[in-house]
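Excerpt of the complex: some chains, original placement.
As written, the chains take the letters A, B and C, and residue 1 is the first residue of each chain.
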Amino acid sequence: MTPGNAPAPPPRSTLVVTAHAGDFVWRAGGAVALAAARGEKVTLACLTFGERGESAAAWREGRTLEEIKAIRRDEAERAAAVLGAEVLFFDAGDYPLVPTAELTDRLVAVYRATRPDVVLTHPAEDPYNGDHPAAHRMALEARVLAQAVGYPGEGDVIGAPPVFLFEPHQPEMSGFRPEVLLDITEVWETKRAAMECLVAQRHLWSYYTDLAVRRGVQLRRNAGPNLGLAHTTKAEAFMRPFPQITKELA
Amino acid sequence: MTPGNAPAPPPRSTLVVTAHAGDFVWRAGGAVALAAARGEKVTLACLTFGERGESAAAWREGRTLEEIKAIRRDEAERAAAVLGAEVLFFDAGDYPLVPTAELTDRLVAVYRATRPDVVLTHPAEDPYNGDHPAAHRMALEARVLAQAVGYPGEGDVIGAPPVFLFEPHQPEMSGFRPEVLLDITEVWETKRAAMECLVAQRHLWSYYTDLAVRRGVQLRRNAGPNLGLAHTTKAEAFMRPFPQITKELA
Amino acid sequence: MTPGNAPAPPPRSTLVVTAHAGDFVWRAGGAVALAAARGEKVTLACLTFGERGESAAAWREGRTLEEIKAIRRDEAERAAAVLGAEVLFFDAGDYPLVPTAELTDRLVAVYRATRPDVVLTHPAEDPYNGDHPAAHRMALEARVLAQAVGYPGEGDVIGAPPVFLFEPHQPEMSGFRPEVLLDITEVWETKRAAMECLVAQRHLWSYYTDLAVRRGVQLRRNAGPNLGLAHTTKAEAFMRPFPQITKELA
């Protein structure tokens, strides 16, 4: 109970909107784990299971579509549990993920239900995977609609939460420039454990470990004079499509 | 005295590098006042007095070059005192400010003496005033050189402090996009008082007051759901040429 | 009657395509009033009433959708009358405005009926309101289709009228750079009167008055040596997506 008997504010809320079930692990697993470790609520909205575009091995083994979706769902649920987040599946169909007004409307409902303080999603460009920009567009459109009192639906209108765009697989080809480097060293083992839940994409484990090291090197190189960062620093990179709001330059 | 008899760390240090004596007031007076109000040290490195390019009224009154420099120095010293900062004058000559190795070297010495945690300077482009980009280039070059143990000069090498580029007079024509909006509401009266020290540029008082209001509106429009900001919010805008380093997305 | 008994040419025609009913006032009211004051014909094509995205106060008062549309229609009609223009409502539904082939086709018919000498619409980007880019895309696509003899529909094909993109609410965040500054001083009172018809958005009156002053300052700063412009100069800013055609550089 806070002073004056006012109710305690709800815990901070983070919403992650991804195209495929695995994206939240590779691209934002550290950010998710950090928020969860601080006792915050994290909701993962996966628009598809990545059943067609990111499950090549299972297709080669002759699995059916439903089997593959079940496998990906199971993997994603276990990874989410490791990170400390809740996962929602939209099952919208991938490769291609086709933006529709109905999908956007379902996202508006999630925004109004979770009332996020922070939103994470894909960046606007990815020449190697059109589902990622499609998810980006719907995530950002729904964020605007959820702010309008005139937009119909359950729940109260929300404010304008800051947005962070996570790193695509080929950053230089997607116009991605690291504008924020998040220190994930203290939750690195958690992120690695979540990655290892994604057995179907085992070949990416070392790739994203190396990326975390590399972004950690970059973090140290750009850090101020007094940080005393260790060589084991790991990091994730993000872009900001909207201005940072702050009370102190640092 | 901190526990274990270790010496207290020095207060945080901010270095502001400007082309002309007035720039630190219009463009960063709020940031300077905020840092000073927190008990931090702020050093203002003014490369010129703005004696030729920003003193039209004095020239029209028939003042000599030396008189104008004295007027501008006096105004800037009083404004710096209001803000709570120390000002250094390089007297390098404006309109045009010509970059030289010797000027850059003097800036390296200031970096090593002040050991800044934060650096503020002009952005890279300004088609209306070439002195601003010239100051930008020297400020950024000196920051790199000051980090090199092999660069000669007094003082220890520094780390890599974050840099913030403040808003030019015509932002849309200078490629300026607000990437950081700093809430300066609580020091607004101080910034206004510093502005009023610059009697030679009286026509800019209302212009920069309006800009602070406008950036305040933008801050509120981009702020998250729980900030409860008042309609009196004032802000200053900045760009970041290097990635933000953080332990939390917000 | 012109010499040789040829019929007088029709008056010049301006077509303004907007997402919402209020846009033509805030963003182009001066341009509209200037054209009307010269005796030209101005047609305002409002794709929606802005009933969901730009009528927050009415929703909070508990109005129904139909009531809000009626209010916005009435306000827009009165503002158009003040400016001297004719307004057409497409009632396509806002937030989101969804581009369709049928809407574009209706715009083609308007192009062929009004045969514009000048077209005004939204710019291509606006991260704060997706309806504006949607209107932009349809306005520009219809302009191309209306030029093709093979595109079916009433009316003759048109030429390629110049296009001007008016200023969004947050220009720096929308890639907006003022490429044309239109002096609207002589019709300023008319624009202000039209703004005051939009009672539902009263909070924007002073905002867009200040913007007109600011663009006026910029106009004077960029004007040539002989213009003798007064301090009361007001202006509106535009971008040009196509080259200017001229017989004299000025």
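We take it that a contact is a pair of C-beta atoms (placed from the backbone, for glycine too) under 8 Å apart; a residue touches a chain by one contact, two chains touch by 3 or more.
Keep in mind it's a predicted model, so treat the numbers as computed, not measured.
J.: Every chain here is the same sequence and 3 are shown, so how many copies does the full assembly contain in this file?
T.: 6
In this section, only the chains that are shown with their structure count from here on.
J.: Let me have the rounded angstrom distance from the C-alpha centre of subunit B over to the C-alpha centre of subunit C, please.
T.: Whole-Å distance between the two chain centres: 39.
J.: What's the distance between the Cα centroids of subunit A and subunit B, rounded to whole Å?
T.: 36
J.: Counting only residues that touch at least 2 other chains, which ones in subunit A make the list?
T.: Each of 242-243 in subunit A touches at least two other chains.
J.: Please give the residue numbers of subunit B that touch subunit C in the complex, ascending.
T.: 128, 170-173, 176-178, 207, 210, 214, 217-218, 221
J.: Once bound in the complex, which stretches of subunit B touch subunit A?
T.: 9, 14, 31, 34-35, 38, 115, 117-118, 120, 158-162, 164, 178-183, 218-219, 221-227, 237-238, 240, 242-250
J.: Which of the residues in subunit C come into contact with subunit A in the complex?
T.: 51-53, 55-56, 59-60, 68, 95-96, 98, 127-130, 173
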